[in-house]
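A protein chain is absent from this complex, but the other protein chains hold their places.
And then chain A:
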Amino acid sequence: MNWTLALPEIVLALCGLAILVFGVVQKKGQPFLSCSMLTIGAFVLTAFLVVVSPDGTGYNHIFVNDSFARFMKLLSLAGGALATMLTVGYARELKVERFEFPVLLLFSTLGTMMMASSGNLMTLFIGLELSSLAIYILCAFARDDVRGAEAGLKYFVLGSLASGLLLYGSALVYGFAGTMEYGAIQTALSATSAVPMGLMIGIVFMLAGLTFKLSAVPFHMWTPDVYQGAPTPVTAFMAGAPKIAAFALLLRVMAGPFGHVAPQWQILIEAISIVSMLFGSLAAIPQTDIKRLMAYSSIGHMGYALMGLSAGTEEGMRGTLVYLTTYLLMNVGAFAVIIAMRRKGRAVTGIADLAGLGRTDPGLATAMAIFMFSMAGAPPLAGFFGKLMVFYAAINAHLFGLAAVGVVSSVIGAYYYVRIIKVMFFDEAAAPLDRRPLSLSFVSVGMGIATAGFLIVLGPVSTAAQAAAQALFR
């Protein structure tokens, strides 16, 4: 039994339990800050363990570790650590200053790591639930806030429905393939030429459950309300690690066990990708609240990332992985700027509140402009390379229609990203924003530099993504 395969997860879980006990035995005050620091430390330690962890499968084939899992885990850990950092500055004002907050972020990230390493439909479900249950609580963490409670409840009810769909789908797949292991399902499917109808229904149900977590159209309805209502650091987290992990599951399940029936599901993914891109860019245009705008923008981004999967090739998977990396960078950066939007001690989230930021706070405005240009896909920023790689893969797979829709919707999307830049630099200046804590400046500057200078790390990132995509198809 090669139990050391899951060492990063075990260490992270033990750290989480230790931090929980450490926090609860403190007699006076809220040990929020020390617990947050410990959580970030645990993330860093786990990231190191992930990098050195060996390849292989363990625990009776329910747990897989390969370069794909490592890539996804590092992205998830980065998302978790950055979200924790975003919390530190305004924890009291956001009503999240309780030590359970970083611990819940930690457990949610642990769930996303489990998802990336799943080798069995059961591990898939356990990881997904571990990650989701923590996020349900995090959404409603500001209990006395009506919007936050609504967001938590809405996400909980709809998320449970999606989990139910996923579970029903896995039950159908188990019923028809006779096994829950990815490898054995793959063998069973490649042995038969005819695909049973029930199995297809199972795959579709699983797709529905996973695309809900991705908030891809047509399972996107919860996204704007939940993004708007949840505390902003939680929104930043939700838009990062859990989506990356859902993608990890989707890529692994679709390329591995269901790889032989690719022609059956490819058209579905393609359709979801097209409607997500179009809906994300069209519905974002009339928005006036920046958190809602980011919700629609993330729906669109999921569409682009799905484009790589619908190509169904190694190149496409690599494109998706690079896209997710760039998405994480610019998304966390943009949310750092949104958290810094406070005026006279109150959070403001209107797009109009950004007016004149270019004059009152040029540094923050420049960072935001970098993230917006990158999301619009302007070269040489990070977002451009992600888009380039998925478009390239789609064209090589002869999905010209899909690529054309992608280009059109990215032109439409550029309108509202550039509008924010116009508001910041050319509109009448509103009152200046409050002074922001150091942690927010640190995250926004760091992400700004990473987004602007992505070309420098493009080589190593795409090599790692290539290795990860190869591991999927082995």
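In this section, contacts are C-beta pairs under 8 Å (C-beta built on N, C-alpha and C of every residue); 3 or more make two chains touch, one makes a residue touch a chain; residues count from 1.
The rule is short, and it goes like this: contacts and distances are computed from a predicted model.
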Checklist outcome for this item: Not-shown chain resolves in UniProt (candidates "Beta-ketoacyl synthase-like N-terminal domain-containing protein", "Cytochrome c biogenesis protein ResB", "Hydrogenase expression/formation protein HypE" or "NADH-quinone oxidoreductase subunit A") to "NADH-quinone oxidoreductase subunit A"
Checklist entry - Pick from A:Gly198, A:Pro380, A:Gly401 or A:Gly453: which residue touches the chain that isn't shown? => result A:Gly198
Checklist outcome for this item: Residues of chain A touching the missing chain are 1, 3, 17, 20-21, 24-25, 196-198
